[in-house]
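For this view, one protein chain was removed and the others were kept in their places.
We just call them A and B in the order they show up, numbering each chain from 1.
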Amino acid sequence: MSACWPTLHMTVNGQDRAVQAPPMKRLLDVLREDLRLTGTKEGCGEGECGSCSVRMNGQLVNSCLVPVLQAEGACIQTVEGLAASGELHPLQQAFLHCGGAQCGICTPGMLMAAAQLLISNPHPSLAEIREGLAGNLCRCTGFMRIFESVVAAAANSAEESTNRGASQAALAR
Amino acid sequence: MSRNATTRIVGAPITRKEGADKVLGRARYVDDMEREGMVYGATVRSTIPRGLIRSIVFDPRIDWSEFTVVSAADIPGKNHIQLIIADQPCLADAQVNHREEAILLLAHASKQKLREAQAAVHIQYDPMPPIFTIEESERQDVIIWGADNCFKSFLLEKGDVDSAWSSAAHIVEGEYRTGAQEHLYIENNGVIAEYSAESGVTVWGSLQCPYYVHKSLMAVFDLPEDKVRVIQTETGGAFGGKEDYPSILAAHAALLALKSGRPVKMVYDRMEDLAATTKRHPSRTRHRTALDRDGKLLAMEIEIVTDGGAYSTLSSTVLSRATLHASGPYVCPNVRIRSRSWATNMVPYGAFRGFGAPQSIFAVERHMDEIAAALGIDRIELRRRNFLHDGDTTATEQAMREPVILDQLMDRALAESDYHARRARFARENPGSPIKRGLGVAAFYHGSGFTGSGERTLNSQAGVDVVPEGKVRVLVASTEFGQGTNTVLTQVAAEAIGLDMEDVIMAPADTGIVPNSGPTVASRTVMAVGRLIERAGLQLVTMLREHAGLGERFTREEFFAACEVYRATQGSVVSLCRYESPPGIFWDDQKYRGEAYPAFAWSVQVAQVAVDTVTYSAEVEEFWAVQETGRVINPVLAAGQIEGGVAQGIGYALYEKVVSENGRMANNQMTNYIMPTAEDVPPIHVYFEQIPFRHGGYGAKGIGELPHDGPAPAILNAIKDATGVSFRAIPLLPEDLFAELATRHPAEEAAAV
Partner (left out) sequence: MRGDPEAHELIAPGGLAAVLELISRAPGEWTPIAGGTELMVAHAAGKLRSQKLVSLWGIPDLRFIETGSSNISIGAGTTFCDLRAHAGVAAHLPLLAKAACLIGSIANQNRATLGGNLVNGSPAADSSPALLVYDAEIEMVSVRGRRRIPYAAFHTQYKRNAMAADELLYAIHLPLRFAQHRQYLRKVGTRRAMAVSKVALAATAIVTNGLVNEIRLAAASLAAFPTRLYQTEAALLGQTMTPDAIQAARSALLAEAQPIDDIRSTAEYRRCVAANLLEEFLIGLRSEETPQ
């Protein structure tokens, strides 16, 4: 059966990857199973919780809702691609310093959403942060320290670090 | 060890110990793990709420030889999940008592084939009449459990309630209800199990209490202690939802592992987790209160009932805590509390942050506002007149020997929220606006640790050891699931021994490695287990001084060198301590009298709520939480606990409804079970007062559950303030507000409230 499946090519965390998978396999499952990038999580399978969020072609998407065929040729960034050769991304540093992660299961998706926010809006207001993260559910923190983390990271100029991280494969699996 | 000594590490905002892995996406949760040769497991569940299993037919279109099929007949030991009473079967045998009850287990290498097979098991039932509500169970027309449907009852009496009514200036009654609540941890329940003849059963899983699972598996498999091993994996949220349920899931996966000879992974998807696992107990509380002319409490008569679902699980202990928190942080000479937990054919309810206290505190703190309104006394003043103070006794006649600073907490809460000025402003603005604003207050305590002699019964053991690689390990069965266990316990150990954070690590939460320090529940970890670690750390230093020449002051190099000296003569470097009960803890389990808890955490919370009379939605606009929880070991983690607990409490009050149809959760998808998003949570302001508790780790008391107790009554009190309308049930959805408020015309400028 697998001989029938197309080989799909995509760039993941700066690395060219080829995957053979049924076209309706979810991008989430391809990342976790075929590419062994387990940082991206499944919390609901319905596009409600955001723990599967990744960046695809420069946009935030819920990978549980993307059939892998539609990721053909795409440039994908997961949480494993955020840090740049040994250095934590400013958001990751901020989450550590401010207590933005508790149980950590929402954290990868939350970081991707925050990273995307800071790319499109380097100095977001609190209202814009709330909106940017509205698709990522956190049950532990009550969001306060996540907002604080984003504000702190914004103050540390996130954008250039994200671009650095996207092109570095050192810390990706 | 002086409670007030200056500390280097305790009290500092030390970065989360496992935080780097979490932000890097490297933390391994159970679904990120694989074992060689692993297959997947699935559960065939009851589709009726109550009845006899007449027949099970396996559809011949499936090649069943490919599958491992497990039924109750395959259970080597006892077919029950050992919690308090062993009434819950591991797998239903002749009868089912709730929808989604597990009947059969299937294993296969292909998840898709498993799904097809699940649908191909045809079960015929002889249905029996089910009951779904507390009232139906109380009527006892249909008996579904035991002799009378009642899992547990308590009667707590102080003074002479019956004599108080005739002399009372006021008598106020009220009934209050709370609904079920789902934990909604973002990581669903999941385990991986293996079996071998030589090692027995090994389970990795997302769980709070490795030794609970261990004990349960011993019974199911009839295996001795050393043939069962339970290892906690990184856990993505728990809130009590992984306190008891994992014992079931672990047994299921292990049974499949035993029969198939392969490792078995069972991770629920969201729909299954929502439909089949535990939730918070629904409750109904009735208050009848006698007061004098000045609003001083003369008598409280309280009836609390909870819905326990089909099996008792933890209903008796939830009921116990509900009972012991029912009369609030107030002095009352005469109290009678009757409480009962009733069986219904709902999916069994279980532990959830607060564990009965959110239910009964909702009732008493709502009731205080109702009393204030009935008597024409300001609701803050009413509370102040009745607050417990040092030396006062509670409903169980426990004297407050530790300082009680409710007045101070109230002062601070009112000041930080600018309470009076805001209320004055709302009184001016509300009449001319379709948005009605109000403030509400709740005052409450949360007993830290297990009730009464519970800690003594647990007889926890914990400590530290030192590995040759030059690290101190904290040896506890207490688990991390976001609340900060790893960080605070390593902080305590590092402080006690005199090392740095880098020198101390957590031993894996593996029953093969760590002693049983008790379950990670009841807000006991920092207080009780922290104290054990503190003692064990000090004890280790003493041991090294006495047997390995460690000096009065030492560098870390000298410390580890001394450990190796010690190891050379003693074989290992281990320091363990057992729980020691604080003196004077007397508890009568029959009369429910005495020291109910070794310590109390105290809080006053204020909620500002806006009610939109166009849409009937209520939103919390701002929230203030002031608490006294002993010494704060880590201010960032502690504040995070308050903020998270408040957010969950807001969900409990205004958003989270479990919709049931014929005994099954009908809204078992995240699109339909609503928790607040980043756009819904208000700013939450957190303030700590600290009075170190001498019997807690570095003076700490419990913190994790406290913040979930207050938001619901504070919010509904605010809604009463905003609209003048009393609501007495949660979840309070816009549709419920609409039912009461709809006679008013919104958006007209002249409408008065």
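In this text, a contact is a pair of C-beta atoms (placed from the backbone, for glycine too) under 8 Å apart; a residue touches a chain by one contact, two chains touch by 3 or more.
Owing to the predicted nature of the structure, the values given are computational and were not obtained by experimental measurement.
Checked against the full complex, the candidates B:159, B:434 or B:635 give a single residue touching the omitted chain, namely B:434. Residue A:60 is the one among A:10, A:31 or A:60 that touches the chain not shown.
Check B:57, B:169 or B:659 against the missing chain and you find that the one touching it is B:659. Interface note for the absent chain: among B:329, B:676, B:699 or B:713, the touching residue is B:676. Of the residues in chain B, those that touch the hidden partner chain are 111-112, 115, 269, 271, 434, 613-617, 619, 655, 659, 666-667, 669, 671-672, 674, 676-680, 734-735, 738, 742, 745-748.
Contacts to the hidden chain, counted on chain A, fall at residues 1, 21-26, 29, 42, 45-48, 50, 53, 59-62, 64-67, 69-70, 72, 113, 116-117, 131-132, 134-136.
Everything that follows uses one rule, which is that only the chains that are shown with their structure count from here on.
One inter-chain figure worth recording: chain A and chain B are separated by 31 Å, centre to centre, where each centre is the mean of the chain's CA atoms. Chain B meets chain A in the complex at residues 13, 15-16, 18-29, 31-32, 183-188, 234-239, 269-270, 481-484, 636-637, 639-640, 643-648, 669-671, 675, 677-679, 681, 683-684. Those residues of chain A that touch chain B in the complex are listed here as 32, 37-46, 48-49, 51, 78-80, 82-83, 88, 91-92, 95-99, 101-108, 111, 129-131, 133-147, 171.
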